[in-house]
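See below for the structure under consideration.
Note that this complex is displayed minus one protein chain, with the remaining chains in position.
On to chain A.
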Amino acid sequence: MANSQLNSGNPRVDIEYRRKKSAEEMRHHVVSFALMIFLTLIAFAAVAIKGFSAWFIVPFILLLAVVQVIFQLYYFMHMSHKGHEAPSMFLYSGVLVGAVTILAFSTIIWW
């Protein structure tokens, strides 16, 4: 896969290019890490601050969680790189099947 070549033993790789790529990667990591900390703080704040009903807080925190998962997958687990088409296809298919199931269970089953 494309991301495994960053420190290959091949002497012909362009060190300058690699270094620049790594620096850019590092910047993405730091930015998304900061954002994830920030989102976590917001989630805690939503519960700590009085005045929001549970009907707002629960979906709100779930939404933040989804955003964090996307950050995790794309910036830390390299799904933004090339060569991850098959894993992303299976991830999204799985999400779709799961979502349809949840939708059905919450709408057409009598509880």
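Everything that follows uses one rule, which is that a contact is a pair of C-beta atoms (placed from the backbone, for glycine too) under 8 Å apart; a residue touches a chain by one contact, two chains touch by 3 or more; residues count from 1.
The rule is short, and it goes like this: contacts and distances are computed from a predicted model.
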Name under which UniProt lists the unshown chain, selected from "Cytochrome c oxidase subunit 1", "Biopolymer transporter ExbD", "Sulfate transport system permease protein CysT" or "DNA-binding protein": "Cytochrome c oxidase subunit 1"
Chain A residues touching the omitted chain (full complex): 86, 90, 93-94, 96-97, 100-101, 104-105, 107-111
